[in-house]
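All protein chains of the complex are present and in place, except for one that has been dropped.
Chain lettering (A and B) follows the sequence in which the chains are written, and residue indices restart at 1 in each chain.
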Amino acid sequence: MTAILRTGTGRTGFRLSFGGGPLPLYLGGAIILGWFVLALLAPVVAPYDPIYQDVAARLQPPSLAHWFGTDNFGRDILSRVIWSARIDLQIALFGVVFPFIIGTVLGSCAGYFGGWIDTILMRIIDVVLAFPFLVLMMAIIVILKPGLSSFYVAMALVGWVSYARLVRAQILVIKSSDFVVAATSLGYSHSRIMFRHLLPNAILGSVVFSMSDAVLVLLNGAAISYLGLGVQPPTAEWGIMIAEGQSFITSAWWITTFPGIAIVTLAMGFSLLADGLGEKLGVRE
Amino acid sequence: MNRYRFVLYRPLQLLPVLVGISIITFVLIRSIPGDPVRVLLGPRSTPSAIERIREQFGLNEPLWVQYLYFVKNLFHGEMGRSILYKVDVLKLIVSRIEPTLVLVGGSVLLALAITIPLATIAARRRGSLADHVIRLVSTAGLGLPAFWLGIMLIIVFSVQLDLFPVSGYGRTFLDKLHHMVLPCLTAALALSAVLTRNLRASLLAELNSDQATAARARGLPENQVFWRHVMPNSLVPTINLLAINIGWLISGTVVLESVFAIPGMGQLLVRGIFTRDYMVVQGVAMCFALATVMVNFLADILTVTADPRVKL
Partner (left out) sequence: MSDTVLSVRDLTVVVHGDGPPEAIVDGVSFDLKRGEILGLVGESGSGKSVTSRALIRLLPGARLGIAGGSAVLGGRDILALDENSVRAVRGGEIGMIFQNPSSHLDPVMTIGRQIAESIRFHRSVSRGEARRQAIDILRQVGIPDPERRYDAYPHEFSGGMRQRAMIAVALACDPDVLIADEPTTALDVTVQAQILKLLMDLRDTRGVSIIFITHDLGVVSQICDRVAVMYGGRIVEVGDKRDIIGNGRHPYTAGLVACQPAEGHPGERVRTIAGQPPRVGQMPPGCRFHPRCPKADAVCMQTRPPLEASGTAHLVACHHPVLNAQEVAS
(Lines give C-alpha, C1' and ligand atoms only; values in the text may rest on other atoms or scores of the structure.)
Protein backbone atom coordinates (compact mmCIF):
# COMPACT_ATOMS: atom_id res chain seq x y z
CA MET A 1 0.00 0.00 0.00
CA THR A 2 2.71 2.42 0.86
CA ALA A 3 5.05 1.49 -1.95
CA ILE A 4 4.57 4.02 -4.69
CA LEU A 5 4.49 2.12 -7.94
CA ARG A 6 4.11 4.94 -10.40
CA THR A 7 4.10 8.58 -9.57
CA GLY A 8 3.05 11.46 -11.71
CA THR A 9 6.24 12.90 -13.02
CA GLY A 10 6.80 15.97 -10.91
CA ARG A 11 8.50 18.28 -13.37
CA THR A 12 11.71 19.40 -11.82
CA GLY A 13 15.04 20.62 -13.05
CA PHE A 14 15.05 22.93 -16.03
CA ARG A 15 12.40 25.47 -15.30
CA LEU A 16 12.88 28.39 -17.63
CA SER A 17 9.62 29.25 -19.28
CA PHE A 18 9.03 31.14 -22.51
CA GLY A 19 5.51 32.17 -23.35
CA GLY A 20 4.16 31.60 -19.87
CA GLY A 21 4.37 33.31 -16.52
CA PRO A 22 5.84 36.73 -15.90
CA LEU A 23 9.35 36.01 -17.25
CA PRO A 24 8.57 36.83 -20.91
CA LEU A 25 6.74 39.96 -19.79
CA TYR A 26 9.67 41.31 -17.78
CA LEU A 27 12.31 40.15 -20.26
CA GLY A 28 10.44 41.69 -23.20
CA GLY A 29 9.80 44.89 -21.26
CA ALA A 30 13.47 45.10 -20.26
CA ILE A 31 14.68 44.67 -23.85
CA ILE A 32 12.35 47.39 -25.16
CA LEU A 33 13.19 49.70 -22.27
CA GLY A 34 16.89 49.11 -22.92
CA TRP A 35 16.56 50.12 -26.58
CA PHE A 36 14.41 53.08 -25.61
CA VAL A 37 17.05 54.38 -23.20
CA LEU A 38 19.79 53.84 -25.80
CA ALA A 39 17.79 55.77 -28.37
CA LEU A 40 17.09 58.59 -25.94
CA LEU A 41 20.72 58.85 -24.87
CA ALA A 42 22.11 58.35 -28.38
CA PRO A 43 23.97 61.71 -28.43
CA VAL A 44 25.64 60.78 -25.14
CA VAL A 45 26.17 57.04 -25.61
CA ALA A 46 27.18 56.83 -29.25
CA PRO A 47 30.96 57.14 -29.52
CA TYR A 48 30.91 58.87 -32.94
CA ASP A 49 28.73 61.06 -35.13
CA PRO A 50 26.54 58.57 -37.06
CA ILE A 51 26.92 60.36 -40.41
CA TYR A 52 30.49 61.65 -40.05
CA GLN A 53 32.62 60.12 -42.81
CA ASP A 54 36.13 59.31 -41.66
CA VAL A 55 37.77 58.49 -45.00
CA ALA A 56 40.92 57.32 -43.24
CA ALA A 57 38.96 54.62 -41.37
CA ARG A 58 36.99 52.91 -44.16
CA LEU A 59 35.79 49.27 -43.90
CA GLN A 60 37.59 48.63 -40.63
CA PRO A 61 36.73 45.38 -38.84
CA PRO A 62 35.49 45.50 -35.22
CA SER A 63 38.22 46.84 -32.95
CA LEU A 64 38.57 48.67 -29.65
CA ALA A 65 38.20 52.02 -31.41
CA HIS A 66 35.21 50.84 -33.46
CA TRP A 67 33.46 48.02 -31.58
CA PHE A 68 31.23 47.11 -34.53
CA GLY A 69 33.69 48.25 -37.21
CA THR A 70 33.17 50.95 -39.84
CA ASP A 71 31.41 51.06 -43.22
CA ASN A 72 32.66 52.01 -46.66
CA PHE A 73 32.39 55.72 -45.82
CA GLY A 74 34.30 55.24 -42.59
CA ARG A 75 31.20 55.76 -40.46
CA ASP A 76 31.13 54.02 -37.07
CA ILE A 77 28.65 51.09 -37.18
CA LEU A 78 28.00 51.06 -33.42
CA SER A 79 27.05 54.74 -33.43
CA ARG A 80 24.82 54.23 -36.46
CA VAL A 81 23.13 51.22 -34.84
CA ILE A 82 22.42 53.27 -31.71
CA TRP A 83 21.13 56.30 -33.62
CA SER A 84 19.00 54.02 -35.81
CA ALA A 85 17.10 52.92 -32.71
CA ARG A 86 15.50 56.39 -32.68
CA ILE A 87 14.07 55.90 -36.17
CA ASP A 88 13.12 52.24 -35.78
CA LEU A 89 11.39 52.72 -32.43
CA GLN A 90 9.51 55.59 -34.03
CA ILE A 91 8.55 53.30 -36.93
CA ALA A 92 7.27 50.65 -34.51
CA LEU A 93 5.34 53.28 -32.52
CA PHE A 94 3.67 55.29 -35.32
CA GLY A 95 3.30 52.22 -37.51
CA VAL A 96 1.15 50.72 -34.77
CA VAL A 97 -0.59 53.78 -33.31
CA PHE A 98 -2.22 55.10 -36.51
CA PRO A 99 -3.66 51.75 -37.61
CA PHE A 100 -4.71 51.11 -34.00
CA ILE A 101 -6.73 54.33 -33.80
CA ILE A 102 -8.30 54.06 -37.26
CA GLY A 103 -9.02 50.36 -36.87
CA THR A 104 -10.52 50.75 -33.40
CA VAL A 105 -12.83 53.58 -34.48
CA LEU A 106 -14.02 51.87 -37.66
CA GLY A 107 -14.22 48.41 -36.08
CA SER A 108 -16.25 49.60 -33.12
CA CYS A 109 -18.64 51.50 -35.41
CA ALA A 110 -19.13 48.36 -37.50
CA GLY A 111 -19.59 46.14 -34.47
CA TYR A 112 -21.85 48.53 -32.59
CA PHE A 113 -24.14 49.75 -35.36
CA GLY A 114 -24.05 46.64 -37.56
CA GLY A 115 -26.27 46.80 -40.66
CA TRP A 116 -24.95 48.32 -43.86
CA ILE A 117 -22.04 50.09 -42.17
CA ASP A 118 -20.83 46.71 -41.00
CA THR A 119 -21.40 45.05 -44.38
CA ILE A 120 -19.52 47.70 -46.35
CA LEU A 121 -16.64 47.81 -43.90
CA MET A 122 -16.26 44.05 -43.88
CA ARG A 123 -16.16 43.96 -47.70
CA ILE A 124 -13.47 46.65 -47.72
CA ILE A 125 -11.49 44.66 -45.18
CA ASP A 126 -11.79 41.52 -47.33
CA VAL A 127 -10.40 43.38 -50.32
CA VAL A 128 -7.51 44.98 -48.42
CA LEU A 129 -6.61 41.60 -46.96
CA ALA A 130 -6.62 40.09 -50.45
CA PHE A 131 -3.50 42.10 -51.29
CA PRO A 132 -0.18 40.92 -49.91
CA PHE A 133 0.54 43.46 -47.18
CA LEU A 134 3.89 44.69 -48.44
CA VAL A 135 2.77 44.78 -52.08
CA LEU A 136 -0.16 47.08 -51.34
CA MET A 137 2.05 49.29 -49.19
CA MET A 138 4.59 49.54 -52.01
CA ALA A 139 1.85 50.40 -54.49
CA ILE A 140 0.70 53.23 -52.21
CA ILE A 141 4.21 54.46 -51.51
CA VAL A 142 5.03 54.69 -55.22
CA ILE A 143 2.16 57.14 -55.69
CA LEU A 144 3.19 59.26 -52.73
CA LYS A 145 6.98 59.15 -53.33
CA PRO A 146 9.41 57.15 -51.23
CA GLY A 147 10.07 58.37 -47.69
CA LEU A 148 9.23 57.82 -44.05
CA SER A 149 6.01 59.87 -44.07
CA SER A 150 4.73 57.89 -47.08
CA PHE A 151 5.49 54.74 -45.12
CA TYR A 152 3.31 55.93 -42.23
CA VAL A 153 0.47 56.84 -44.60
CA ALA A 154 0.66 53.47 -46.35
CA MET A 155 0.89 51.70 -42.97
CA ALA A 156 -2.22 53.50 -41.74
CA LEU A 157 -4.13 52.76 -44.96
CA VAL A 158 -3.29 49.05 -44.90
CA GLY A 159 -2.71 48.17 -41.25
CA TRP A 160 -6.02 49.26 -39.76
CA VAL A 161 -7.89 46.20 -41.04
CA SER A 162 -6.50 43.78 -38.44
CA TYR A 163 -7.50 46.09 -35.59
CA ALA A 164 -10.93 46.75 -37.10
CA ARG A 165 -11.61 43.01 -37.35
CA LEU A 166 -10.37 42.38 -33.84
CA VAL A 167 -12.37 45.17 -32.21
CA ARG A 168 -15.48 44.38 -34.21
CA ALA A 169 -15.38 40.74 -33.14
CA GLN A 170 -14.84 41.74 -29.50
CA ILE A 171 -17.70 44.22 -29.59
CA LEU A 172 -20.06 41.67 -31.09
CA VAL A 173 -19.29 39.33 -28.19
CA ILE A 174 -19.55 41.96 -25.50
CA LYS A 175 -22.67 43.56 -27.00
CA SER A 176 -24.71 40.56 -25.99
CA SER A 177 -23.08 40.24 -22.56
CA ASP A 178 -24.99 40.81 -19.35
CA PHE A 179 -23.58 44.12 -18.25
CA VAL A 180 -24.27 45.84 -21.57
CA VAL A 181 -27.82 44.57 -21.53
CA ALA A 182 -28.04 45.92 -18.00
CA ALA A 183 -26.61 49.29 -19.04
CA THR A 184 -29.10 49.57 -21.89
CA SER A 185 -31.99 48.73 -19.63
CA LEU A 186 -30.81 51.42 -17.22
CA GLY A 187 -31.34 53.89 -20.04
CA TYR A 188 -27.74 54.86 -20.75
CA SER A 189 -27.16 56.63 -24.04
CA HIS A 190 -25.47 55.03 -27.02
CA SER A 191 -22.26 56.99 -26.74
CA ARG A 192 -22.05 56.30 -23.04
CA ILE A 193 -22.42 52.56 -23.56
CA MET A 194 -19.94 52.74 -26.40
CA PHE A 195 -17.18 54.66 -24.68
CA ARG A 196 -17.62 53.77 -21.05
CA HIS A 197 -18.50 50.10 -21.35
CA LEU A 198 -17.75 48.56 -24.72
CA LEU A 199 -14.45 50.04 -25.81
CA PRO A 200 -12.38 49.47 -22.67
CA ASN A 201 -13.25 45.79 -22.81
CA ALA A 202 -12.75 45.42 -26.54
CA ILE A 203 -9.45 47.26 -26.59
CA LEU A 204 -7.67 44.83 -24.28
CA GLY A 205 -7.26 42.26 -27.04
CA SER A 206 -6.06 44.91 -29.46
CA VAL A 207 -3.39 46.09 -27.05
CA VAL A 208 -1.94 42.59 -26.83
CA PHE A 209 -2.19 42.22 -30.60
CA SER A 210 -0.46 45.57 -31.10
CA MET A 211 2.65 44.19 -29.38
CA SER A 212 3.00 41.34 -31.86
CA ASP A 213 1.94 43.73 -34.62
CA ALA A 214 4.87 45.96 -33.65
CA VAL A 215 7.15 43.09 -34.67
CA LEU A 216 5.60 42.98 -38.14
CA VAL A 217 5.63 46.77 -38.47
CA LEU A 218 9.27 46.92 -37.47
CA LEU A 219 10.18 44.22 -40.00
CA ASN A 220 8.07 45.89 -42.70
CA GLY A 221 9.62 49.28 -42.02
CA ALA A 222 13.10 47.82 -42.22
CA ALA A 223 12.22 45.89 -45.40
CA ILE A 224 10.73 48.98 -47.06
CA SER A 225 13.85 50.96 -46.15
CA TYR A 226 16.04 48.09 -47.32
CA LEU A 227 14.31 48.27 -50.72
CA GLY A 228 14.99 52.02 -50.74
CA LEU A 229 11.33 53.07 -50.37
CA GLY A 230 11.34 54.21 -46.76
CA VAL A 231 13.90 56.12 -44.76
CA GLN A 232 16.39 57.77 -47.13
CA PRO A 233 20.17 57.92 -46.74
CA PRO A 234 22.27 59.26 -45.13
CA THR A 235 19.92 58.86 -42.13
CA ALA A 236 20.96 55.88 -40.02
CA GLU A 237 18.31 53.16 -40.01
CA TRP A 238 18.82 49.42 -39.60
CA GLY A 239 17.16 48.43 -42.89
CA ILE A 240 19.20 50.95 -44.91
CA MET A 241 22.39 49.92 -43.15
CA ILE A 242 21.79 46.32 -44.16
CA ALA A 243 21.11 47.36 -47.75
CA GLU A 244 24.24 49.51 -47.85
CA GLY A 245 26.37 46.75 -46.41
CA GLN A 246 25.17 44.10 -48.87
CA SER A 247 27.71 45.21 -51.49
CA PHE A 248 30.49 44.46 -49.05
CA ILE A 249 29.49 41.03 -47.73
CA THR A 250 32.62 39.41 -49.14
CA SER A 251 34.95 41.79 -47.32
CA ALA A 252 33.03 43.44 -44.45
CA TRP A 253 30.41 41.19 -42.86
CA TRP A 254 30.04 43.51 -39.85
CA ILE A 255 28.22 46.24 -41.76
CA THR A 256 25.15 44.03 -42.32
CA THR A 257 25.42 41.75 -39.31
CA PHE A 258 25.08 44.20 -36.43
CA PRO A 259 22.01 46.17 -37.61
CA GLY A 260 20.26 42.83 -38.22
CA ILE A 261 21.02 41.67 -34.69
CA ALA A 262 19.60 44.98 -33.46
CA ILE A 263 16.31 44.32 -35.31
CA VAL A 264 16.12 40.75 -33.99
CA THR A 265 16.58 41.80 -30.36
CA LEU A 266 14.04 44.63 -30.50
CA ALA A 267 11.53 42.41 -32.34
CA MET A 268 12.11 39.66 -29.79
CA GLY A 269 11.37 42.16 -27.03
CA PHE A 270 7.99 42.91 -28.58
CA SER A 271 7.26 39.19 -29.16
CA LEU A 272 8.04 38.32 -25.55
CA LEU A 273 5.98 41.25 -24.32
CA ALA A 274 3.07 40.11 -26.47
CA ASP A 275 3.36 36.54 -25.15
CA GLY A 276 3.65 37.63 -21.53
CA LEU A 277 0.90 40.22 -21.77
CA GLY A 278 -1.42 37.79 -23.52
CA GLU A 279 -0.78 35.22 -20.80
CA LYS A 280 -1.26 37.73 -17.98
CA LEU A 281 -4.45 39.25 -19.35
CA GLY A 282 -5.76 35.88 -20.49
CA VAL A 283 -5.99 37.02 -24.11
CA ARG A 284 -5.27 34.46 -26.78
CA GLU A 285 -4.68 35.51 -30.34
CA MET B 1 -24.89 23.52 -46.51
CA ASN B 2 -23.76 20.54 -48.51
CA ARG B 3 -19.99 20.19 -48.79
CA TYR B 4 -19.98 19.93 -52.57
CA ARG B 5 -22.31 22.84 -53.06
CA PHE B 6 -19.94 24.85 -50.87
CA VAL B 7 -17.15 24.18 -53.32
CA LEU B 8 -19.35 25.48 -56.14
CA TYR B 9 -20.75 28.49 -54.32
CA ARG B 10 -17.57 29.74 -52.73
CA PRO B 11 -16.24 31.26 -55.99
CA LEU B 12 -19.42 33.33 -56.24
CA GLN B 13 -18.72 34.74 -52.80
CA LEU B 14 -15.28 35.73 -54.07
CA LEU B 15 -16.81 37.93 -56.76
CA PRO B 16 -17.16 41.06 -54.58
CA VAL B 17 -13.53 40.68 -53.49
CA LEU B 18 -12.39 40.46 -57.11
CA VAL B 19 -14.41 43.57 -57.98
CA GLY B 20 -12.85 45.29 -54.95
CA ILE B 21 -9.36 44.36 -56.08
CA SER B 22 -10.00 45.84 -59.52
CA ILE B 23 -11.42 49.02 -57.97
CA ILE B 24 -8.42 49.46 -55.70
CA THR B 25 -5.89 48.97 -58.49
CA PHE B 26 -7.91 51.33 -60.69
CA VAL B 27 -8.02 53.97 -57.96
CA LEU B 28 -4.32 53.53 -57.21
CA ILE B 29 -3.24 54.10 -60.77
CA ARG B 30 -5.59 57.07 -61.18
CA SER B 31 -4.29 58.62 -57.97
CA ILE B 32 -0.95 59.28 -59.59
CA PRO B 33 -0.65 63.02 -60.09
CA GLY B 34 -0.53 64.21 -63.70
CA ASP B 35 -2.02 63.11 -67.01
CA PRO B 36 -2.90 59.40 -66.93
CA VAL B 37 -1.81 58.99 -70.54
CA ARG B 38 1.64 60.20 -69.67
CA VAL B 39 1.50 57.73 -66.82
CA LEU B 40 0.49 54.92 -69.14
CA LEU B 41 2.87 55.70 -71.96
CA GLY B 42 5.76 57.40 -70.26
CA PRO B 43 7.09 60.87 -70.94
CA ARG B 44 7.96 60.39 -74.63
CA SER B 45 4.89 59.46 -76.61
CA THR B 46 3.53 60.33 -80.04
CA PRO B 47 0.20 62.20 -80.38
CA SER B 48 -1.29 59.26 -82.29
CA ALA B 49 -0.37 56.84 -79.52
CA ILE B 50 -1.89 59.23 -76.98
CA GLU B 51 -5.13 59.33 -78.96
CA ARG B 52 -5.21 55.52 -79.26
CA ILE B 53 -4.79 55.14 -75.50
CA ARG B 54 -7.45 57.78 -74.81
CA GLU B 55 -9.77 55.75 -77.00
CA GLN B 56 -8.84 52.36 -75.51
CA PHE B 57 -9.19 53.40 -71.87
CA GLY B 58 -12.09 55.78 -72.52
CA LEU B 59 -10.24 58.63 -70.88
CA ASN B 60 -12.62 61.22 -72.34
CA GLU B 61 -15.55 59.60 -70.54
CA PRO B 62 -16.64 60.04 -66.90
CA LEU B 63 -14.68 58.17 -64.23
CA TRP B 64 -17.09 55.27 -63.75
CA VAL B 65 -17.12 54.61 -67.51
CA GLN B 66 -13.34 54.66 -67.41
CA TYR B 67 -13.51 51.96 -64.74
CA LEU B 68 -15.70 49.81 -67.00
CA TYR B 69 -13.20 50.27 -69.83
CA PHE B 70 -10.51 49.23 -67.38
CA VAL B 71 -12.36 46.05 -66.48
CA LYS B 72 -13.13 45.33 -70.13
CA ASN B 73 -9.45 45.65 -70.98
CA LEU B 74 -8.60 43.35 -68.07
CA PHE B 75 -10.86 40.66 -69.51
CA HIS B 76 -8.97 40.91 -72.77
CA GLY B 77 -5.73 40.40 -70.86
CA GLU B 78 -4.87 44.03 -71.61
CA MET B 79 -2.98 45.48 -68.66
CA GLY B 80 -1.13 48.15 -70.55
CA ARG B 81 2.48 48.34 -71.67
CA SER B 82 5.65 48.50 -69.71
CA ILE B 83 7.55 51.70 -70.38
CA LEU B 84 10.83 50.17 -69.39
CA TYR B 85 10.61 46.82 -71.16
CA LYS B 86 8.43 47.99 -74.09
CA VAL B 87 6.23 44.87 -73.93
CA ASP B 88 2.72 44.08 -72.73
CA VAL B 89 2.57 43.83 -68.95
CA LEU B 90 0.80 40.48 -69.11
CA LYS B 91 3.55 38.96 -71.25
CA LEU B 92 6.16 40.40 -68.94
CA ILE B 93 4.45 38.90 -65.90
CA VAL B 94 4.07 35.48 -67.51
CA SER B 95 7.80 35.42 -68.27
CA ARG B 96 8.56 36.16 -64.62
CA ILE B 97 6.15 33.75 -62.92
CA GLU B 98 8.35 30.66 -62.76
CA PRO B 99 11.05 31.80 -60.30
CA THR B 100 8.44 33.26 -57.97
CA LEU B 101 6.38 30.05 -58.02
CA VAL B 102 9.47 27.97 -57.33
CA LEU B 103 10.44 30.27 -54.47
CA VAL B 104 6.99 30.20 -52.84
CA GLY B 105 6.44 26.48 -53.39
CA GLY B 106 9.93 25.51 -52.34
CA SER B 107 9.84 27.53 -49.16
CA VAL B 108 6.45 26.10 -48.15
CA LEU B 109 7.69 22.52 -48.56
CA LEU B 110 10.93 23.29 -46.78
CA ALA B 111 9.09 25.11 -43.99
CA LEU B 112 6.88 22.05 -43.37
CA ALA B 113 9.96 19.81 -43.41
CA ILE B 114 11.46 22.00 -40.68
CA THR B 115 8.28 22.61 -38.71
CA ILE B 116 6.90 19.10 -38.32
CA PRO B 117 9.95 17.53 -36.64
CA LEU B 118 10.61 20.57 -34.44
CA ALA B 119 7.01 20.89 -33.27
CA THR B 120 6.90 17.12 -32.70
CA ILE B 121 9.95 17.18 -30.45
CA ALA B 122 8.75 20.26 -28.58
CA ALA B 123 5.25 18.89 -28.00
CA ARG B 124 6.19 15.31 -27.14
CA ARG B 125 8.96 16.36 -24.77
CA ARG B 126 7.12 19.26 -23.30
CA GLY B 127 9.14 21.13 -20.69
CA SER B 128 12.39 19.50 -21.76
CA LEU B 129 15.51 21.46 -22.67
CA ALA B 130 14.80 20.78 -26.35
CA ASP B 131 11.29 22.22 -25.98
CA HIS B 132 12.60 25.39 -24.36
CA VAL B 133 15.29 25.84 -26.99
CA ILE B 134 12.79 25.35 -29.81
CA ARG B 135 10.38 27.82 -28.24
CA LEU B 136 13.11 30.39 -27.65
CA VAL B 137 14.44 30.06 -31.19
CA SER B 138 10.99 30.22 -32.77
CA THR B 139 10.09 33.29 -30.71
CA ALA B 140 13.32 34.93 -31.85
CA GLY B 141 12.57 33.78 -35.38
CA LEU B 142 9.33 35.76 -35.41
CA GLY B 143 11.40 38.92 -35.43
CA LEU B 144 13.94 37.77 -37.98
CA PRO B 145 14.02 40.09 -41.01
CA ALA B 146 14.05 37.71 -43.99
CA PHE B 147 16.25 40.00 -46.07
CA TRP B 148 18.89 40.10 -43.34
CA LEU B 149 18.69 36.35 -42.73
CA GLY B 150 19.19 35.87 -46.49
CA ILE B 151 22.34 37.98 -46.45
CA MET B 152 23.66 36.11 -43.41
CA LEU B 153 23.09 32.79 -45.19
CA ILE B 154 24.88 34.17 -48.26
CA ILE B 155 27.84 35.19 -46.09
CA VAL B 156 28.05 31.73 -44.51
CA PHE B 157 27.10 29.36 -47.34
CA SER B 158 28.14 31.29 -50.43
CA VAL B 159 31.00 33.54 -49.40
CA GLN B 160 32.66 31.44 -46.70
CA LEU B 161 31.77 27.85 -47.67
CA ASP B 162 31.22 28.48 -51.38
CA LEU B 163 28.38 25.93 -51.49
CA PHE B 164 25.71 27.95 -53.29
CA PRO B 165 25.71 30.83 -55.76
CA VAL B 166 25.39 34.32 -54.27
CA SER B 167 22.53 35.42 -56.50
CA GLY B 168 20.68 34.94 -59.78
CA TYR B 169 18.46 32.16 -61.13
CA GLY B 170 20.40 29.93 -63.54
CA ARG B 171 19.48 28.30 -66.84
CA THR B 172 19.20 24.50 -66.60
CA PHE B 173 16.85 22.78 -64.17
CA LEU B 174 19.59 21.68 -61.79
CA ASP B 175 21.28 25.03 -62.00
CA LYS B 176 18.01 26.75 -61.09
CA LEU B 177 17.52 24.38 -58.17
CA HIS B 178 21.04 25.13 -57.00
CA HIS B 179 20.32 28.86 -57.12
CA MET B 180 17.02 28.51 -55.27
CA VAL B 181 18.27 26.57 -52.24
CA LEU B 182 19.34 29.59 -50.19
CA PRO B 183 16.34 31.82 -51.04
CA CYS B 184 13.91 28.98 -50.24
CA LEU B 185 15.77 28.15 -47.03
CA THR B 186 15.62 31.80 -45.98
CA ALA B 187 11.87 32.08 -46.50
CA ALA B 188 11.31 28.65 -44.98
CA LEU B 189 13.21 29.51 -41.79
CA ALA B 190 11.25 32.72 -41.34
CA LEU B 191 7.99 30.88 -42.02
CA SER B 192 8.74 27.92 -39.77
CA ALA B 193 9.06 30.23 -36.75
CA VAL B 194 5.36 31.05 -37.01
CA LEU B 195 4.33 27.53 -38.00
CA THR B 196 6.30 25.77 -35.24
CA ARG B 197 4.69 27.87 -32.51
CA ASN B 198 1.28 27.19 -33.96
CA LEU B 199 1.77 23.46 -34.58
CA ARG B 200 3.31 22.92 -31.14
CA ALA B 201 0.29 24.52 -29.48
CA SER B 202 -2.22 22.47 -31.43
CA LEU B 203 -0.22 19.27 -30.89
CA LEU B 204 -0.23 19.89 -27.13
CA ALA B 205 -3.97 20.46 -27.19
CA GLU B 206 -4.56 17.32 -29.25
CA LEU B 207 -2.24 15.21 -27.06
CA ASN B 208 -4.53 16.00 -24.12
CA SER B 209 -7.71 15.64 -26.13
CA ASP B 210 -10.42 13.11 -25.40
CA GLN B 211 -9.89 11.40 -28.74
CA ALA B 212 -6.21 10.80 -27.95
CA THR B 213 -7.17 9.38 -24.54
CA ALA B 214 -9.68 7.12 -26.27
CA ALA B 215 -7.04 5.98 -28.74
CA ARG B 216 -4.73 5.13 -25.83
CA ALA B 217 -7.60 3.30 -24.14
CA ARG B 218 -7.78 1.12 -27.25
CA GLY B 219 -4.25 0.01 -26.46
CA LEU B 220 -2.53 1.84 -29.29
CA PRO B 221 1.13 2.62 -28.61
CA GLU B 222 1.96 6.29 -28.06
CA ASN B 223 3.71 6.53 -31.44
CA GLN B 224 0.66 5.35 -33.29
CA VAL B 225 -1.61 7.61 -31.23
CA PHE B 226 0.62 10.52 -32.14
CA TRP B 227 1.12 9.98 -35.86
CA ARG B 228 -2.32 8.58 -36.74
CA HIS B 229 -4.57 10.62 -34.47
CA VAL B 230 -2.80 13.61 -32.93
CA MET B 231 -0.77 14.83 -35.91
CA PRO B 232 -3.51 14.72 -38.58
CA ASN B 233 -5.87 16.64 -36.32
CA SER B 234 -3.20 19.24 -35.55
CA LEU B 235 -1.95 19.74 -39.09
CA VAL B 236 -5.25 20.97 -40.47
CA PRO B 237 -5.22 24.30 -38.59
CA THR B 238 -1.51 24.73 -39.30
CA ILE B 239 -1.96 24.26 -43.05
CA ASN B 240 -4.80 26.72 -42.84
CA LEU B 241 -2.57 29.23 -41.07
CA LEU B 242 -0.03 28.72 -43.83
CA ALA B 243 -2.62 29.53 -46.47
CA ILE B 244 -3.91 32.57 -44.61
CA ASN B 245 -0.33 33.80 -44.46
CA ILE B 246 0.26 33.38 -48.19
CA GLY B 247 0.11 37.17 -48.57
CA TRP B 248 2.84 37.46 -45.97
CA LEU B 249 4.89 34.85 -47.81
CA ILE B 250 4.45 36.71 -51.11
CA SER B 251 5.55 39.92 -49.40
CA GLY B 252 8.60 38.06 -48.17
CA THR B 253 9.48 36.74 -51.62
CA VAL B 254 9.24 40.25 -53.08
CA VAL B 255 12.01 41.33 -50.73
CA LEU B 256 13.99 38.09 -51.10
CA GLU B 257 13.99 38.37 -54.90
CA SER B 258 15.75 41.69 -54.41
CA VAL B 259 18.22 40.19 -51.96
CA PHE B 260 19.13 37.27 -54.23
CA ALA B 261 18.59 39.12 -57.54
CA ILE B 262 16.05 36.55 -58.70
CA PRO B 263 14.26 37.62 -61.90
CA GLY B 264 10.74 37.00 -60.59
CA MET B 265 7.58 39.04 -60.17
CA GLY B 266 8.77 40.64 -56.95
CA GLN B 267 11.85 42.03 -58.59
CA LEU B 268 9.64 43.24 -61.44
CA LEU B 269 7.49 45.08 -58.92
CA VAL B 270 10.40 46.74 -57.13
CA ARG B 271 12.03 47.81 -60.41
CA GLY B 272 8.67 49.07 -61.64
CA ILE B 273 8.35 51.26 -58.58
CA PHE B 274 11.77 52.81 -59.03
CA THR B 275 11.34 53.43 -62.75
CA ARG B 276 7.77 54.68 -62.20
CA ASP B 277 6.62 51.93 -64.57
CA TYR B 278 3.08 52.23 -63.20
CA MET B 279 1.37 49.69 -65.41
CA VAL B 280 3.82 47.03 -64.31
CA VAL B 281 3.24 47.89 -60.64
CA GLN B 282 -0.52 47.73 -61.17
CA GLY B 283 -0.35 44.45 -63.06
CA VAL B 284 1.92 42.69 -60.58
CA ALA B 285 -0.04 43.95 -57.56
CA MET B 286 -3.25 42.65 -59.10
CA CYS B 287 -1.72 39.27 -59.93
CA PHE B 288 -0.46 38.89 -56.37
CA ALA B 289 -3.90 39.78 -55.03
CA LEU B 290 -5.54 37.23 -57.31
CA ALA B 291 -3.03 34.59 -56.23
CA THR B 292 -3.73 35.33 -52.56
CA VAL B 293 -7.47 35.01 -53.07
CA MET B 294 -7.02 31.77 -55.01
CA VAL B 295 -4.82 30.19 -52.35
CA ASN B 296 -7.23 31.14 -49.59
CA PHE B 297 -10.02 29.63 -51.65
CA LEU B 298 -8.06 26.40 -52.13
CA ALA B 299 -7.31 26.35 -48.40
CA ASP B 300 -11.02 26.62 -47.65
CA ILE B 301 -11.70 23.64 -49.88
CA LEU B 302 -8.82 21.69 -48.38
CA THR B 303 -10.04 22.37 -44.86
CA VAL B 304 -13.55 21.32 -45.73
CA THR B 305 -12.42 18.07 -47.33
CA ALA B 306 -9.66 17.26 -44.84
CA ASP B 307 -11.51 18.15 -41.67
CA PRO B 308 -15.03 16.79 -41.62
CA ARG B 309 -15.83 18.76 -38.48
CA VAL B 310 -15.76 22.14 -40.16
CA LYS B 311 -19.12 23.82 -40.06
CA LEU B 312 -19.98 25.45 -43.33
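Observations, loosely collected:
To be clear about the criterion, contacts are C-beta pairs under 8 Å (C-beta built on N, C-alpha and C of every residue); 3 or more make two chains touch, one makes a residue touch a chain.
What you see is a predicted model; the values in this text were computed from it and never measured.
Considering the full assembly, B:215 is the residue among B:102, B:116 or B:215 that touches the omitted chain.
Only one of B:72, B:125 or B:228 touches the absent chain when the whole complex is considered: B:228. Contact between chain B and the absent chain runs through residues 209-211, 213-221, 224, 228-229, 232-233, 236, 306-309.
The rule is short, and it goes like this: only the chains that are shown with their structure count from here on.
In this assembly, the C-alpha centroid of chain A lies 21 Å from the C-alpha centroid of chain B. Residue ranges of chain A in contact with chain B, taken from their complex: 11, 14, 16-19, 123-124, 126-136, 138-143, 212, 215, 218-220, 222-223, 226-229, 239, 242, 245-246, 249-250, 253, 256-257, 259-260, 263-264, 266-268, 270-272, 275. Against chain A, the residues of chain B that register as touching in their complex are 16-17, 20-21, 23-25, 28, 31-32, 127-129, 132, 135-136, 139-140, 142-149, 151-152, 154-155, 159, 246-248, 250-252, 254-255, 258-259, 269-270, 272-274, 276, 278, 281-282, 284-285, 288-289, 292-293.
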